[in-house]
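Take a look at this one; I'll ask things after.
Missing here: one protein chain of the complex. Every other protein chain is in place.
On to chain A.
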């Protein structure tokens, strides 16, 4: 039966969405759902607001009323006269000591500062390879040599020689690669070693050739020492960690046992005991007439420490790869070195990067432990020369707040980068 549709109303346009009812949007609704949705929630809000008020009521007068220009704590107390302000003059007076230590020559402060500034050119190409052109990685590669020269000084021949050794070694490695990995590695090491020896002799003969005045390692201190230890030890421990992780996965029992024992031993003891080793034990194992300075011994031990942790992270990455990847490499006829370099490690390292960054952050925080073996890093400087000086004894809030801010900025920055990178590396997203 036919119906008459002639009078039917057919809407030709969509109805525009109606605004949500009042009370379901805006600040009022947000407060209702997020702050006072129920009685316990409202109580929690009140407690939270009180905590924030309590923190700010102490913090704001401390910062606003603070003084920055006095010469010692007694003048500070007179100027502040109980206003609750902070005595930040200790920072203006002693910031250089906190950053560079008290023995680094003050006329050369520009050198570590420049090295630190250059870090911002050297690091981004490695951290953000997806946004920056590849050739900028040259800056990253050159940075260690430039930074070494700036901080430690001496003739420019030393870093140039080191760089030349690395380049010759790399060249030999690529040329010999067709004869197998072992041959190439051996050739590279020998090539680098020969160049280093040669440049060592030249540099020894011409110590004044384009030289910056040399600064002894034991004069390094302050936050600079934390940065040096953190950067050097993490960079050195990544290759070592890869080797240890591969060794732990190896089918050769002897290699495997050695790696497992090393990793588990280092992971099982606190870093402090390893620093004790660096301080009082390690010297026993060097030849009797050698004189290796404390900072180098500490670098050796911290590198071993972080290598063990990085090895575990990379092992996780290796284990997370599907077996098919290993089998595919085998079926292509690749040998072990080729399979690892071309197939396995690029993928495993990619998975491990966030873990490695976490280890790096932890390690950077742990560099403060060197103050226990009486090295004057940031913590050592504050506890020692600054807080025990007659001028600034008792200015602990301001000095420790400064230390907290420095560490927080660096560590928080790195961990945010790690989270961002994790998102970038997630290839299974659609």
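By our rule, a residue touches a chain if its C-beta (ideal position, glycine included) is under 8 Å from a C-beta of that chain, and two chains touch if they have at least 3 such contacts; residues count from 1.
As a working rule, contacts and distances are computed from a predicted model.
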Protein name, per the UniProt record, of whichever chain is missing from view ("Putative glutamine ABC transporter permease protein GlnM", "Cytochrome d ubiquinol oxidase subunit II", "Ferrous iron transport protein B" or "Ring-1,2-phenylacetyl-CoA epoxidase subunit PaaB"): "Putative glutamine ABC transporter permease protein GlnM"
Contact residue for the chain not shown (choose from A:255, A:334, A:349 or A:421): A:255
Absent chain, residues of chain A that touch it: 33-35, 37, 41, 44-45, 47-49, 51-52, 251-255, 258, 264-265, 267-273, 276-277, 280-281, 283-288, 361, 365-366, 368-369, 371-372, 379, 383, 394, 396, 400, 403-404, 407-408, 411-412, 415
